[in-house]
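Excerpt of the complex: some chains, original placement.
A, B and C label the chains in the order they appear, each numbered from 1.
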């Protein structure tokens, strides 16, 4: 499988996985480079940010600050 | 919803959300990669920076240093 | 050997090595810039992310957060 293109497109596996998280309103942990873990559901994404619905106010999270996203077990 | 384009434009959801924060002079927490949290209202944004009105002098904050922005509850 | 091109392509050694990890379902340690080490097998990669199958739920890991990947000894 060769899924590596020079430019990220709407068809990239990571974009599709994020779209799945959004569609299913999945409860996820978003681990940041600051060490913080945000718990919530991803509401939308664009090139630079994701919006995370948390117990408090929605958070606008910069993708450059994300280490990983993992569905909550 | 497919909101991921190769280039960030003025129509990107994250740009529009920031424009909403600016228009409404919303009190926000800006969490930085340094671990600092800045409390204030966003005054303007451009490609590289945001300007945050705080209790002290206005701060010119580099977007590359932002982890997330959250309206204050 | 001159393997340095201006643009990463599917033929780059690092991409091929990652494809080998994926094909062989190799147990690896993924060390992140947060200091976390993820243990698992890489499931797929694209330009921005890798998917890591762990003992818990699969993790979507951003490449910009990876320090190194090492097969588990």
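By definition in this document, contacts are C-beta pairs under 8 Å (C-beta built on N, C-alpha and C of every residue); 3 or more make two chains touch, one makes a residue touch a chain.
On a predicted model such as this, the values are computed, not experimentally measured, just so you know.
Chemist: Please report the number of identical subunits in the complete assembly described by this file, where 3 are shown.
Modeler: 6
Everything that follows uses one rule, which is that only the chains that are shown with their structure count from here on.
Chemist: Per the centroid of Cα atoms for each chain, what is the distance between chain B and chain C, given in Å?
Modeler: 31
Chemist: Using Cα averages as centroids, what's the distance between chain A and chain B in whole Å?
Modeler: Roughly 18 Å, centre to centre.
Chemist: Note the residues in chain C that touch 2 or more other chains, in rising order.
Modeler: Counting only residues that touch two or more other chains, chain C contributes none.
Chemist: With touch defined as at the start, can you tell me which chain A residues reach chain C in the complex?
Modeler: Contact set of chain A toward chain C: 1-8, 12-14, 17-18, 31-33, 35, 63-64, 66-73.
Chemist: Going by the contact rule set out above, which residues of chain C touch chain A in the complex?
Modeler: Residue positions touching the partner: 7-10, 15, 19, 22, 32-34, 36, 38, 44-49, 51-52, 56-62, 64-65.
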